[in-house]
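Removed from the display is one protein chain of the complex; every other protein chain stays in position.
This part shows chain A:
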Amino acid sequence: MLVHSRGGRWTAWTVFFLLFLPVFALPFLVVLMASFATNWSGAFPSHPTLTHYQDITKGDSLNALTTSLWTALAASVLALVVGGWAALAAERLRGRQRRLLDTLFMLPVAVPSVVVGLSLLVAFSKPPLLLNGTREIVILAHTVLVTAFAYQSVSAALVRLDPAYEQSAASLGARPAYVLWRIRVPLLLPSLTAAAGLCFALSMGELSATMMLYPPDWLPLPVQIYGATNRGSLFTGAALAVVLMVTTLIVLLGMGRIRTRASYR
């Protein structure tokens, strides 16, 4: 804490509670409260109930949850492989080629995700690549959207990786592939898991591109939340949102544990 005077510290905390808490924390609290409500007309919701959660366990909401989990898992693994590989390859590039590759991988982030969804829909609606109406196109869209983050975090980690490690390994007679698997990937592991977590979280919450693409038998949770609130079942939607939030947090915390165990310095 850089603020030393007592008054200054109080001011800092006050600003924090007044500005940040309402914007960052309170909305989640509201969703949490709404998920237990039957009615919300006053300042606080009334008639607390668990029916929304009981409904989730009965309907196809559980399916939606597993769909989201599988999509996010597949997309983050694919993104990690593609983005990580690209970042490793890009390390040797310099100048214009490097900038070109960086731009290429940043493109899906720069372009609105609705556009990404639409472009995939248009591109893969005709044979020989007919993916329209399959679950693969949803996974593909998520992969395209999150690969940028995998590419960027692995690139950043590679810059920080001391070349002395791989050079020492090479001088000891290790071929490049051996150096990659035994030295570089283990040293990059903390960044790789961080990237995987980021990709997973982004994919779990992806809605706009998914809306353009999802087939009836592959309906991720965000789409169902949207559907529920659109029908007017706001509190059911809130319960689904809480489930989505909690699941994502649990997965991320699990990955965080791997990360701390894998960091060596």
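As a convention for this text, contacts are C-beta pairs under 8 Å (C-beta built on N, C-alpha and C of every residue); 3 or more make two chains touch, one makes a residue touch a chain; residues count from 1.
Note that in this section contacts and distances are computed from a predicted model.
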Quiz item: UniProt protein name for the omitted subunit, picking from "Thioredoxin domain-containing protein", "ABC-type quaternary amine transporter", "Beta-ketoacyl-[acyl-carrier-protein] synthase family protein" or "tRNA 2-thiouridine synthesizing protein D"?
Solution: "ABC-type quaternary amine transporter"
Quiz item: Out of A:139, A:169 or A:194, which touches the unshown chain?
Solution: A:169
Quiz prompt | Residue of A:31, A:183 or A:234 in touch with the missing chain, whole complex considered | solution = A:183
Practice problem: Kindly note down the residues of chain A that lie in touch with the hidden chain. | Solution: 94-95, 162, 164-165, 167-176, 178, 182-183, 186-187, 189, 264-265
